[in-house]
Structures are given as C-alpha cells and as structure tokens.
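Heads up: the structure comes next, in structure tokens.
Here the complex is missing a single protein chain, while all its other protein chains stay put.
So, chain A:
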Amino acid sequence: MWIRGPYGTSPLRKGIHDMGTDIHADGGLSRRHHSETTLQVNGKPHTLTLDHRRVLLDVLREDLDLCGAKKGCDHGQCGACTVLVDGRRVNSCLLLAVSLDGCEVTTVEGLTADGEELHPLQRAFLDRDAFQCGYCTPGQICSALGAISEAAEGHPSHVTDPSVPSGRPVPLSRDEIRERLSGNLCRCGAYPRIAEAVEDVVR
C-alpha cells in the first residue's frame, strides 16, 4: 500500500527524543529555543542550529541560498512555496524546520542533477510558455510533480470519477489537473498554459 509513515522515516533521522529541553537532576526544566536539525536537501545533508520559530521556506531561502521556492502569502494560501518533503508536495511556509529533522527535501533546484538537462516538467513549461512573471512557477512545477505521483499511487481528487476503482492509478484529465493544482495560484493567470504543460508530461 502507498500509505507512508510519518515524515522522517529515512535512516538519517535522529533518535526520537526530547530535542529542545534539558531535564536537570533536580527535575527542573530549562527551556531551549534552538535545536540542531539535519535536513537532506536536494540530496545533500545540512546540519543547522535552528531557532524553533523558523519555517522551512525561510531556511531554504536564507540559509541554504535556494531561492526557487517563493514566499507569496506566508499562510498556506497561494502554493508559491511548494516543495517536496519525503517525496510529497507541501507548503514550506507552514512547516517548522525543526519538526523535519532527518527529512528529505526536494526544491525546484533539485529536480535534476548538476549539469543535467531540464526536468520534463520544466521543459514543458518552457515549450508551452506556461508563465508570465514566473513567480509562481517553481511552486507550480513542484506541485505538478507531487500531483502526478499522487495520481499514480491511486489518490483520488474532488473531481475523480467514482467509477475509477479505489487503489488504482487515476488518469489525469484536464479537469483532474486543474483540480489537483488548485493550491497553486497564478496572479498572471497563466492557468490554461500551465494545465497544457502538465498534460504534455502525463500524456
């Protein structure tokens, strides 16, 4: 079955433990506001001492110089910050980085290895001219990548025909693509081209 464990089931993950607090012999608790956190980003491990308040999006952009993921709304409402965590698309603006210790993160920069050709989705976005300003594009591409694997794993959507048997791959029609990418807004309104680009890749 495709049900995955919680985030961070990779071997990199540290032993589950009380990360932020030292318990003293007298039983008193001393609060900590930082923790050492290891993130495997685009295949490379990074160990950072992070303020607990920091979200993954800010760590990627400010500490790791990966500015592909964008900050549109900072509240889960636009999808510009979409990246993949342990292979699943998520809004990096709402994920506390410390909670992802040991997880694998893939950003738009990591879709291909150094020096490689573009990823087929990137190629299709170029071929279809599926953007104007490009601000939403990294999020659109990461979201499309996640959506394609969800459909292949048999995840239904709001518009999935009930006659598609449970647990079987869902074919991605235009309506399916539009619904599954609804978490990614495009202020330039490039939606028709974005749907065409994704359709090119799944066909």
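We take it that contacts are C-beta pairs under 8 Å (C-beta built on N, C-alpha and C of every residue); 3 or more make two chains touch, one makes a residue touch a chain; residues count from 1.
Following the convention adopted for this analysis, contacts and distances are computed from a predicted model.
Undergrad: If you had to name the missing chain as UniProt does, which of "Molybdopterin dehydrogenase", "3-oxoacyl-[acyl-carrier-protein] synthase 3", "Glycerol-3-phosphate ABC transporter ATP-binding protein" or "Quinol oxidase subunit 1" would it be?
TA: Looking only at the record, the undisplayed chain corresponds to "Molybdopterin dehydrogenase".
Undergrad: Among A:K70, A:R89 or A:R128, which one is in touch with the chain left out?
TA: Here the residue in touch with the unshown chain is A:R89.
Undergrad: Return the single residue from A:R32, A:R174 or A:R187 that touches the missing chain.
TA: Final answer for the missing-chain contact: A:R32.
Undergrad: In terms of residues, what is the contact footprint of the unshown chain on chain A?
TA: 2-8, 16-21, 29, 31-33, 35, 51-53, 55, 74-76, 79, 82, 88-91, 94-96, 98-99, 101, 143, 146-147, 150, 153-158, 160, 162, 166-167, 178-184
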